[in-house]
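Missing here is one protein chain; the remaining ones are kept as they sit in the complex.
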Amino acid sequence: MRVRSAEFKKRSAETARDPRRQAALQMLYDGLHKGRIAAAAATDNWEELRVKGRAIKWHTIRNLDYYLELLEERVVANGGKVYFANDDAEASEYVMGVARANDVKTVIKSKSMVSEEMGLNEAFEEAGIRPVETDLGEYIIQLANEPPYHLIAPAIHKTREEISDLIQQAAGGPREEDPKDLTKTARRLLREEFRTAEMGVSGVNFAVAETGSIALVTNEGNGRMVTSAPRVHVAIMGMEKVIPSMQDLSTMLRILIRSATGQRISSYVTIVNGPRKAPEEDGPDEFHLVIVNNGRENLLKDPQLREALLCIRCGACLNACPVYRKAGGHAYGWVYPGPIGAVITPVMSGKKRAKDLPFASTLCGACREVCPVSIDLPTLLLRLRSDLAEGKAAPGERSSVLMERLSFKIWRFGMLHASAFGLGGRIASAGMWPISRRGWLRRLPPPFSGWTSSRDFPRIAFRPFRARFRSRGGG
Amino acid sequence: MADRNEFLQMVRDSLGVASGRVIEPDDATAFFEDQSGVSDQAAAVREHADSSRADLLDEMADAAEEIGWVIHRSTSPEDAVAAVTEICRSAGAKSVLRSTHDVFERVPVDAALSAEGMAVSIATREPSDDDAVDLERRLELRERAFDTDVGITGVDYAVAETGTVVINPRQGVSRLVSLTPPMHIAILEAGQVLPSLDELFLLAHDDFQKGAHRGMINLITGPSRTADIEANLVIGVHGPVEVHLVIVG
Partner (left out) sequence: MRVTLFVTCVVDQFYPEVGESVVNVLGRQGIGVDFPAAQTCCGQPAFNAGFTDEARAVAERFLEVFEGADPIVVPSGSCAAMVRNLYGELFRDDPELLQKAKAIGERLYEFSEYLVDVLKRPDLAASLDGSATYHQCCHLLRELGVDVQPKSLLGSIEGLEMREMEQAEVCCGFGGTFAVKFPELSTAMLNDKLDNAAATGADMLVASDATCLMHMEGGIRRRGDSIQPVHIAQLLDRATAEQESRV
């Protein structure tokens, strides 16, 4: 998928002004965010589970080579095939090969964010194969030809009027606006696809190395359809999705599902142990697991940024993030929005293309507070800012303008010399005096004009605290 | 095309580790627990599920009701048959597909449903050594599963923590019976309820060690649902719209 993160400022500002999108984003706070808080509060050992989940993930990431190799061995032992794809193109090419070998005309897809990275649907279309997204939200945005807006609520930005139009176009028939009717119509349309598609593609919530299994978490039942009805099942995972043991699943599912939707468990948890084992009644004859790198090694090889690979894609940091809730999902410009997207998009896709993202945060800490594996997202954002501001990691990635660099050099001088600091304050205060009214300024020159576009700015005090403290004779 | 050795080497290089190393055990994951004890632990779990059957069944009933199962408690097999029949009759079902779970030997629903005029079919096919024939038979079963009004199954386990029933598909237990019909009825017996997901995955692990695992483990908790349109909860998307749990015992 093309990276459009360079347009963050423009697109986020548009969303902030759009009342329809703002109403949708508010629902994430009232629904998913508050639901998560209630679910955590109702779980006695919640903090213990988070600590355990984090430890399981850290252990796996630190030994990722070992567990990937074990996973491969066990999937093969179960009768499946494993393909390691270094990038999105390799992964797509492999999946197309499987589809062609099976003479596939229609593919049903259960939600997979990695497949979004790969632009898999476009690849299918180019190969003359019809991809059908079956998660209702994904189906809606496929009809709209848009990328997902949110990790677990991909069409949350769409109003029911917009969805009505899209479903009516797809189904014909009368226009419906009740979500129940719209859902029923989508059920009817997709049922025929489930019945006839030759191949199913799914993501992976967790892959269990020891048993060569994958776990899928869904509420609609489409994940079960995709892995049960067609003759071929291809599961695609980022290489960080592996965990060691089947018994680790209880912890990981508990934290994932509560964090994602506030449920104790989702309607369906489907554990796939390779292809159908004869003489089972149904299930695919072929099972392929595609393990994708696609820039994850850039996270893995940095001991600090590696922490981002603990992410289990629950989406809680998006719901908690006040910036995401204003900017919306599309502004982030790639597959992963919100705080986790602001960390991994620049590193996975190239910092030059996503320079703004690490700065698009107030570092308020709401993301870290809700993260089920306690990823220190604010600190990772600070780390990326440090790489980017002066182009330390690579000059071509420098994000700051001359004025900003100059300002911080002057600031540094002032802060290192208390007398300069005091004098500077006096001079600035005097300079501000003619343009201020009752101690406040309505307009400042660029780059500070961003502030005064909507807010007054205080004039620096004539008598700073240090002078007042002196004259009151101490405290 | 990618080379798996190069891929794994890339991972090792990124981590700064050598190939063939011994990894440090870590208490966080069950991976390093004494594997020889799994089977004993599994036996203890089964023993507990049996000895605490009444309490676990009550816990399961409460959790399942909370999550959207319609609960029917019956004290005898005859009651259970009556409950299943009544559910199907009031739904106006014309066709019923059931698995071959053992429970149907104790709760024989076929005759009662047929007596109501419903077409009852069993979700299984005669396996054939001829792949083409076998595929044809499987596809025929798939068509039936998609066209049936009600799917009825037993369960292999239930989980009281979450109100979940667990079904391990196998011959006679199609993946689709509990999925494609708009209504699913699951029949749960005393002794099948595990306290939590921990015990469930321990037993699953035990199955793997014994080579007794199958192609899929299905955890089913209430009806199919979505909140993808303006965050409105809608029950019944691709899976069953209505789910009934008939508890015997």
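Order of writing sets the labels: A and B. Residues in every chain begin at 1.
The definition used in the following text is that a residue touches a chain if its C-beta (ideal position, glycine included) is under 8 Å from a C-beta of that chain, and two chains touch if they have at least 3 such contacts.
Keep in mind that what you see is a predicted model, and the values were worked out from it rather than measured.
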{"item": "Among the chains presented, those that the missing one touches", "value": "A"}
{"item": "Subunit A residues that touch the omitted chain in the full complex", "value": "9, 12-13, 16-17, 22, 29, 322-323, 326-327, 356, 358-366, 368-369, 379, 382-383, 385-390, 399-400, 404-405, 408-409, 411-412, 414-416, 418, 421, 425, 440, 442, 447-448, 450-451, 453-458, 460-461, 463-470, 472, 474-475"}
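Here, only the chains that are shown with their structure count from here on.
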{"item": "Length of the line joining the C-alpha centres of subunit A and subunit B, rounded to whole Å", "value": "31"}
{"item": "Residues of subunit B defined as touching subunit A within the complex", "value": "1-4, 6-8, 10-15, 17, 19, 21, 23-24, 26, 28-31, 33, 67, 123-125, 127, 138, 141-143, 145-146, 161-164, 169-176, 179-180, 196-198, 200-202, 204-205, 208, 213-232, 234, 236-240"}
{"item": "Residues of subunit A touching subunit B in the complex", "value": "24, 27-28, 31-32, 52, 55-56, 58-60, 62-66, 68-69, 72, 82-86, 90, 93-94, 134-137, 140, 153-156, 158-160, 163, 179-180, 182-184, 186-187, 190-191, 194-195, 209-211, 219-222, 224-225, 227-229, 239, 243-250, 253-254, 261, 264-283, 291, 293, 297, 300-301"}
